[in-house]
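Excluded from the complex is one protein chain; the other protein chains are retained at their positions.
Presenting subunit A:
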Amino acid sequence: MKLSFSPEDEQFREEVASWLADNLSGEFECVKGRGGPGDEHHLVEERKAWERKLHEGGWTCIGWPKEYGGRGASIEQQVIFNEEYARAGGPGRIGHIGETLAGPTIIAFGSDAQKQKYLPGILRGEEFWCQGYSEPSAGSDLANVKTKAVFEKTDEEGAGTWRISGQKVWTSLAHESEFCFVIARTDPQSVAHKGLGFFLVRMDQPGVTVRPIEQLTGTSEFNEVFFDEAECDASDIVGAPGEGWKVAMGLLGFERGVSTLGQQMLFQNEFDAIVKLAKANGAAQNPALRQRIAEAHIGLRIMRYNSMRMLSGGEDGSLQKEAMIYKLYWATWHRNLGKLAMDVMGQESEILEGAPYELGRLQSMYLFTRSDTIYGGTNQIQRNIIAERALGMPREPRG
């Protein structure tokens, strides 16, 4: 076991930190610490400009192979980049979905034409992506998608157009994105995970309508997206019709948790704000709150150690036990932090910063954390996965 980074990696850290210090200033001072969960809809144009700035410095898509314009950065370097980015107050990445989900999927499963068409836009921070997975009747049961894709052939060579119809939901940044990757049913007779296709769909077209969802926070990071015979060229399906599930599941394996340490830096910022408040308002003298503050600190430190174990594991990271607990662990921890923040604020926790519903930072965090244990696999689904895949207990019966 070795906890320290190599001298080369430490040099890389300095390079990242100094570039961020030099560039996350001036016209970009305003985006510091903005965006991300609970603040995704703010300063969008400025944050898009920041994506282009990152590209100028060579800091987009650093984990991609060099042949596609990335740096081919090691896991350690990606971790360092994410840590320094969060430490510097780098804004929530609008390019995140393209860089970590769409791009790696196209690199792994896409055609040469798709790589040439889509990867440069992601790399340059000019084209943004959203994710078309969940539907009103396909939440935890993702394979239950109803959205249909019907093919209209124009010649015998296989050219033609897919027409996609259906409704997607919980699509963040849909109105700011050029493209959406969509799972839709290519075989109308099929059920569950068979007969699906994985489509790269242009958002700016008559068949696509985006409608924001107002959340309990009063804000709208998420949207519903309606597809009404939206067009997708035959060359824009990834993999063969019917293989969409395989592509979609492959995508889930790409992330391997390199962004988790960056996420933890954001959590650390929130925790520090709570400690500061507790010292200022006297909550730090309350024995019960002292215990909970210490417990939150312990929980966050362990989250970091657990990520380090995940990142040090073998190639097939998704099967490691420390990786399998991660979502359940951080989501539950963060939800508890939200409640702790309100309890430290005390009676002031009810009072807003303004009308009609202007939440303070900790209030917004508190409300938003109620979604952490739901999106990306609810706590209940996570427990099923742990029990079945890690502990070998019988699978749930399926209807």
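Going forward, a residue touches a chain if its C-beta (ideal position, glycine included) is under 8 Å from a C-beta of that chain, and two chains touch if they have at least 3 such contacts; residues count from 1.
Convention: contacts and distances are computed from a predicted model.
Student: For the chain that's not shown, choose its UniProt protein name out of "Branched-chain amino acid ABC transporter permease", "FMN reductase", "Ion-translocating oxidoreductase complex subunit E" or "Acyl-CoA/acyl-ACP dehydrogenase".
Tutor: For the chain not displayed, UniProt's protein name is "Acyl-CoA/acyl-ACP dehydrogenase".
Student: Touch as defined at the start, partner being the missing chain; which of A:K32, A:R211 or A:R290 qualifies?
Tutor: A:R290
Student: Have a look at A:A159, A:V191, A:L352 or A:M393 and name the one touching the chain we're not showing.
Tutor: Touching the chain that is not displayed is residue A:M393.
Student: Please identify which residue in A:K32, A:R211, A:R301 or A:K339 touches the non-displayed chain.
Tutor: Counting the whole complex, the residue in contact with the absent chain is A:R301.
Student: If you put the missing chain back, which residues of subunit A would it touch?
Tutor: Against the left-out chain, subunit A lists 1-5, 9, 76, 79, 275, 278-279, 284, 290-291, 293-295, 297-298, 301-302, 305-306, 308-309, 311-313, 321-322, 324-325, 328-329, 380, 382-384, 386-388, 390-394, 396.
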